[in-house]
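Here the complex is missing one protein chain, while the rest keep their positions.
Chain nomenclature is as follows: A, B and C, assigned in order of appearance, with residue numbering initiated at 1 for each chain independently.
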Amino acid sequence: VVVPSFAHSNRILEAAKPDDIAARADVVMTALPHGVGTSLIASVAKLGKVVIDLSADFRLRDPELYAEWYRTPHPAPALLREAVYGLPEFWRNDILNASLIACPGCYPTATTLAIAPLLMERLVEPQLIVDAKSGTSGAGRAPAQEFQFSEVGEGIRPYKVAGAHRHTPEMEQALSAASGQAVTLTFSPHLVPMSRGILACVYARPTDPDAPESTYLEALERAYGYEPFITVLSDRLPDTSHVRGSNRVHVTARYDRRINMVVAMCVIDNLVKGAAGQAIQCLNLVQGYPETEGLDAVPLFP
Amino acid sequence: VVVPSFAHSNRILEAAKPDDIAARADVVMTALPHGVGTSLIASVAKLGKVVIDLSADFRLRDPELYAEWYRTPHPAPALLREAVYGLPEFWRNDILNASLIACPGCYPTATTLAIAPLLMERLVEPQLIVDAKSGTSGAGRAPAQEFQFSEVGEGIRPYKVAGAHRHTPEMEQALSAASGQAVTLTFSPHLVPMSRGILACVYARPTDPDAPESTYLEALERAYGYEPFITVLSDRLPDTSHVRGSNRVHVTARYDRRINMVVAMCVIDNLVKGAAGQAIQCLNLVQGYPETEGLDAVPLFP
Amino acid sequence: VVVPSFAHSNRILEAAKPDDIAARADVVMTALPHGVGTSLIASVAKLGKVVIDLSADFRLRDPELYAEWYRTPHPAPALLREAVYGLPEFWRNDILNASLIACPGCYPTATTLAIAPLLMERLVEPQLIVDAKSGTSGAGRAPAQEFQFSEVGEGIRPYKVAGAHRHTPEMEQALSAASGQAVTLTFSPHLVPMSRGILACVYARPTDPDAPESTYLEALERAYGYEPFITVLSDRLPDTSHVRGSNRVHVTARYDRRINMVVAMCVIDNLVKGAAGQAIQCLNLVQGYPETEGLDAVPLFP
Partner (left out) sequence: VVVPSFAHSNRILEAAKPDDIAARADVVMTALPHGVGTSLIASVAKLGKVVIDLSADFRLRDPELYAEWYRTPHPAPALLREAVYGLPEFWRNDILNASLIACPGCYPTATTLAIAPLLMERLVEPQLIVDAKSGTSGAGRAPAQEFQFSEVGEGIRPYKVAGAHRHTPEMEQALSAASGQAVTLTFSPHLVPMSRGILACVYARPTDPDAPESTYLEALERAYGYEPFITVLSDRLPDTSHVRGSNRVHVTARYDRRINMVVAMCVIDNLVKGAAGQAIQCLNLVQGYPETEGLDAVPLFP
């Protein structure tokens, strides 16, 4: 039993064989550690199947940046050129026609959704502070002392701050591409004693200090008014437990005149909108299904 | 039974009567909601007893600032002039001779300890972003739906961001007083699904972008090298669970050249160094006891 | 905002008016505290609408038993005679034709599903020990100090043991009715630091001490082999987190020859199979929908 919550199902997980996949699948999703799935992906791509990849391998456009952050040469630079970044809210048209979709990491999804609209409208300066908080499932199921219940419970801790986390260049790339300017940021991830959820708080200096707070909320509304999964909160602040188990996103922004700073906030479920849910959203686009197909679960609260 | 963890003790809590206090106490500690304890404090102070107050009433030096943030005139402006801010690491000498000590709030304690040394040495600019994370005990024991287990568990949420939290002016005052310059900040508190602990992450721009990271660690070492409760972490990041149940403080700082930003971090137990423990530390100073008397409990981990 | 996880929806909750209900509803669900909803239910029932009630008012068949445990006379003894107990696995045929369905409490659901098959086949003696463990959402959303995060977190406690909990007579009644004999039990509920989930462990002496362990698993299989929501675990023990957020049930049984004792175990999500999900299951039966309609959510793990 790999996933005990599927105890009621009699589905058997089988090892993936490229020939079977060629014969039986229209679209292939891969979710392997970085560097592991490339040859499988290459052989599947050769057969003309669309690949939706949840690893880090095809997220960074620049193979040298990949080599720098993952400390290994990129395993398939040729394939990399075909990859599209799988964040539908900003690259929907690219995804529709893509052959290889690189699903974003969980932190970049939350961060990009929080602040990209403000950057696109040049409402804030492109130097950002991202203070993000994540549940433990982001670290995967492989056992490690630092993620044991006794080590995590009843405590919060930052980790890999000040440019040490591999999602840093991915966020910079996504925000730069979305807004057409060079965006840089410092990233402070934290581990929170909960299983699921990411909260990204992004601090940015407004380009116009006299703009009222509504400026930022309106920009979010303009960007997301027709998005099927995003709710712009105007009179409340977000809570990861209000999107848990769903592909939904809550975003908002506030302005503090005290030091002239905007704070944009976004919550997602890292395992859904931050991973598998986003992959299904891409699948729906690729296959011409309604974008919310299979993704209409209401958040589980409490 | 008020405090069930004292089930083994047969101590009876009695209502406080000013006459009894006059006769029996050398020092009086008060921990009432703001505005409630002032007349008691005034009558005790008249008797020449030292008062250590854990409420918000005597923390802000300026009665007008108090009126603005607590939406009520200050209840005892005359007494206010005698009050000393009870953070021994920066006002130890004042505390030694004080008649009225206003113990800091939990967020201001963590924030001030994180960044004051860097401000005092003019290593960072005095406009700060404080992204702080707290356990639920900071909200007290009065029942409220928003602090029920089912509402808090498995989620993290910001609250009162962008200048809405009453600890904002207290932090600005403490940091300004400690460093001799006007310090302003935006404050983003968060509620974390844990009972105890505060983590303050303070972002500040360095005055010298070419200074190496060690600059900031060395400043913390200079400030706290002889402090009995503070450990400067050089090669690890802090975790609230490593100080839980103790008066101990872990601080560190990192520098991210990517956007030229220093992040200073501090963890405390909000109920000990952030409240009762700090009051006892002040008591020890006032009475001439060793400063660590009664405060030598090792953190409870896990 | 009453339910923040529905932030994406623009549905407005309206106060229920009996006339509206008469005009617009086919089936009416009520979930009010005991004693509060009776007149509404009576007026709706008069209109020939089927009522599915989640309160305690119509669960106990005997109005005197109700009066004894709820310390108030039964508010509608006449209606009580029409009520059917809404546990489809044992009263499916009655529910199909019912006009008033009393949905079971969360503890009685878990306990009955765990042990009723063994009692029905006379495999165990009808004196039971029920040691059950519940998350905090069972207590509702009304604020109370004892359910604040800081009071519940990092601890487990029994409450209302030894005949003090109102679900005791309900469990005895359900098990007696299902098995055609007088069943009595002692009930020990516990509060666990989690939001959702109930685990019921039922201890019973076997009628045949020489029967092998498989006897009990086979009885569960016979009872539940065709049930759409129940999985009998043969080689694993249940975990509440494996059914969270779903209407699913995991049951199993073990035999300890050491003191000649069977332990039957059942996990449910108290807010789904233990409350709203079960009500929908009843609704599906009443309306002739597929029994799993609207209830196919996979458990959320982790």
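Throughout what follows, contacts are C-beta pairs under 8 Å (C-beta built on N, C-alpha and C of every residue); 3 or more make two chains touch, one makes a residue touch a chain.
Note that the structure is a prediction, hence the values are computed from the model and not measured.
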Visible contact partners (per top-of-document touch definition) of the missing chain: A, B, C
From C:Pro33, C:Pro73, C:Gly155 or C:Gly225, residue that would touch the chain that is not displayed: C:Gly155
Option touching the unshown chain, where A:Ser9, A:Ser150 or A:Thr292 are the choices: A:Ser150
Of C:His74, C:His167, C:His242 or C:Lys273, the one touching the omitted chain in the full complex: C:His242
Contacts of chain B with the absent chain, listed as residue ranges: 1, 3-8, 137, 153-154, 195-196, 229, 231, 233, 236, 239, 241-246, 248, 250, 297-302
In chain A, positions touching the absent partner: 135-137, 141-145, 147-154, 193-195
Residues belonging to chain C that touch the chain removed from view: 127-129, 131, 133, 135, 150-151, 153-159, 161-163, 168, 184-186, 188, 190, 192-197, 199, 201, 203, 237-242, 244, 254-259, 261, 263, 265, 302
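Definition applied: only the chains that are shown with their structure count from here on.
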Most centrally placed chain, judged by C-alpha centres: A
Centre-of-Cα separation between chain C and chain B, whole angstrom: 47
Approximate Å spacing (C-alpha centroids) for the pair chain A, chain C: 39
Chain B residues counted as touching two or more neighbouring chains: 135, 150-151, 153-154, 193-195
